[in-house]
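The other protein chains are all here in position, but one chain of the complex has been omitted.
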Amino acid sequence: MSGARRRALRTVSSLGFWVFMTLLTLIPIWWMFVVSMRSRVELFSRPNLAISRLFLENYSNVLTDSTFQRYMTNSVVVSSCNAALVMALALLATYALSRYKLVGRDNIFFWLITNRMAPPAAFLLPLFIMFTRSFRIGNWTLFDTQLGLILLYCVFNLPFAIWLLKGVVDGIPIELDDAAMIDGAGLGGVLRHVVIPLAAPGLAVTGILSWVFAWNEYLFAANLTSVEARTITTGLAEFVTVTGTNWGELAAMSMITLIPSAIIVIVAQRYIVMGLTFGAVKE
Amino acid sequence: MGEYISQMRNPRTGWLLLSPTLIILIIFGFMPFLYVLVVGFFDWNVFAAEDGMRFNGLGNYRRLVFDDLFLLSVGLTIRFAVFAIVSEVVFGFLLAQMLTRNFPGKSIFRIIHTFPLMIAPIAVGAIWRLLVIPGFGPVPFVLDRWFDFTYQIGTYPDQALATSVIMDVWHWTPFVTLTMLAGLSAIPREPVEQAKVDGANRLQVFWYVTLPFLRPVLLTTVFIRIMDAIRTVDEVWMLAGGGPGTRFTGIYIWRVTSPGASADWGYGSSISLITLYLTIVLCWLLFIAISGRRKGEVE
Partner (left out) sequence: MKKAFTVLLLLAFALVANMSLVTADMHDWWADAAAHYAGATIRGVSESTPPSNYVADVLAAQFTELTGINVEFETTSWDQMYSKAINDMEANTGIYDFVYIEQDIIYSYLAQDYLVNLTQYAADNPDLAYEGYDESAFTSFADYFKNADGDLFGVPMEAFVKVYLYRKDLFEDADIMAAFEEEYGYPLAPAESFDQYADNAAFFTAYGESMDMDLWGTTVQGSTGHPASTYEFLESIGPSFGLYNWGINLETGSAQSANGGALDGETAVEALSFWLSMLPFAPPEATSSTWDEVASSFAAGRAAQGWVYGENAAWIATDESRSAVTGNVGVRLPVTAEGVIDAAMMGDGYIGYYDGGAFGVPHSSRNKEATLLWLQFIGQESVQAEWAAAGARITHTATFDDPLIAEQDAKVDGYYTLLEEQGPLFAGAPPFPFHAQVREVIDPFIQRAILGELTPADALSQAAMAVDEELSRLGYGM
């Protein structure tokens, strides 16, 4: 009897705790939503967390804007291609680092990781020169192309992905590889039938987080694109103007950009936890 | 058959597998790094009276030692990173611990908890700016009306720093929660049960069993957060423009190198390199801590 009551009490207290946490998490997002539902003249009244009326103009303005649609498409293409590329390259790289006796393996691994540490602002100028001058074929340059961003985002996504997958691939017993090889599988076969199935959760989480990081990137996108390949985050910055930041539309746009990543996370929630172990011991 | 396997294990194949990664990172990571390295030894500002770069030896590095703003930014960045990461790890661990239990609606709570992670930093900065700017946001209003507390991030640098820490905690704790949860769920049951049988209390179980198992995940998480916290620009720039209390190194570098501000590429490059160097040293120590443990385990 008392055990059942204690259990019930525990459930209630954890429920209460989580409701509180959820409120903490959601209040800023809710506030953004409230702002997105207000006209400009209503914004500066006394702060009020309630939505007084359905005001959809901010959303309709953003959604019907053709530049916004282009930015959104660019963001989707860039993040998705980058995530796919990063998954593929990181898998090959971690497999190499895990299974082959490469000279200076640990140092290579560490150097790969250091690529994420560079302060991005300092690299804008060399990257700009590279994008506009070094990679030039006739009139074509990497500047303002989706390809440019897809490749560039590898700089901060690959280190993360390799770090994440290294533990996962290390955790797959090498005997399984050997067994597959004894059965006559080539490298492709081993990857396809042994490594990929076992590393699937890790790969999934790599892909998801790479996608999110790419989706969220601002500084590079702002400086290395102009019109064609601008992404949605640069669109957000465009609302900050001399004659009044358009907070309502900025909030509406933020809400819209939240949706795709939220869907992905909801769908892939299970894999994220399974994949994020960084090779923690599994028995 | 053994021959076939060792042939498959030829390092050349390994290099081949590694090569696309190396090529991309060398082109987009290492080449710009070399450029920055070289420029750091030059005096180069496009708006200087004389055009072009002038070799300056270690002049830029000498200058940064006496640059109050730079030293201030390093101090602020360290405080920001320490406060934010420690809070994130503590909260993340506690939340993950709670999530290992079963209670109704668990997965919904977990999904909601991960939402902030999915918002672009620049939007996060905008949201928090909307929350904390007086006359607009509810936070200063509530603090003023209910607690008679004056909250103005533009006037009090400490409040600005605290706000950016809280914002970062809000944004990144979910990431830590997820990694911790992954780490916790990978811990085998037997050692914990065994320790309990041996009469260990909860703290002892945590300290002697859970923590050692969790260490690689913990260190890796901290490592990733350190890398990202030191580079923080977008969020804080959107929140407070990088004014007093929030002028972190990432933002300082951006101001120094930005053509619309100082446009000082030589000096900006030297600051970037020092920042990068400090980050690497910090991470290297952590890296040793992680890999050292792994070696110990093998022996």
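Lettered A and B in written order, each chain numbered from 1.
One rule holds in what follows: contacts are C-beta pairs under 8 Å (C-beta built on N, C-alpha and C of every residue); 3 or more make two chains touch, one makes a residue touch a chain.
These numbers were taken from a predicted model, which means no experiment stands behind them.
Put simply, the missing chain touches A, B once the whole complex is considered.
Only one residue in the set A:L63, A:I108 or A:A237 touches the chain that does not appear here, and it is A:A237. Screening B:P140, B:P174, B:P216 or B:G250 for touch with the missing chain picks out B:P140. Contact with the chain that does not appear here is found for just one residue of B:P20, B:G154 or B:P191, B:G154. Of the residues in chain A, those that touch the hidden partner chain are 39-41, 43-46, 124-125, 128-129, 132-133, 143-144, 222-223, 226-227, 230, 234, 237-245. Even with one chain removed from view, chain B keeps its contact list with that chain: residues 43, 45-51, 69, 133-136, 140, 150, 152-157, 160, 240-244, 246, 255, 258-264.
The criterion applied here is as follows: only the chains that are shown with their structure count from here on.
Centroid to centroid, with C-alpha atoms defining each point, chain A and chain B lie 15 Å apart.
The touching residues of chain A, when paired with chain B in their complex, are 10-11, 14-15, 17-18, 21-22, 24-26, 28-29, 31-32, 35, 43-44, 46-49, 89-90, 92-93, 95-97, 99-103, 106, 108, 110, 112-127, 129-130, 151-152, 154-155, 158, 160, 162-163, 167, 178, 181-182, 186-187, 190, 212, 215-216, 218-219, 232-233, 236-237, 247, 250-251, 254, 257-258, 261-262, 264-266, 269, 272-283. On the side of chain B, the complex with chain A involves touching residues 1, 4-5, 8-11, 13-18, 20-22, 24-25, 27-33, 35-36, 39, 95, 98, 101, 103-105, 107, 109-123, 126-128, 130-131, 135-138, 141-142, 170, 174, 178-179, 181-183, 185-188, 213-214, 216-217, 220-221, 223-224, 227-228, 230-231, 233-234, 249-250, 253-254, 257-258, 265, 268-269, 271-273, 275-276, 279-280, 283-284, 287, 291.
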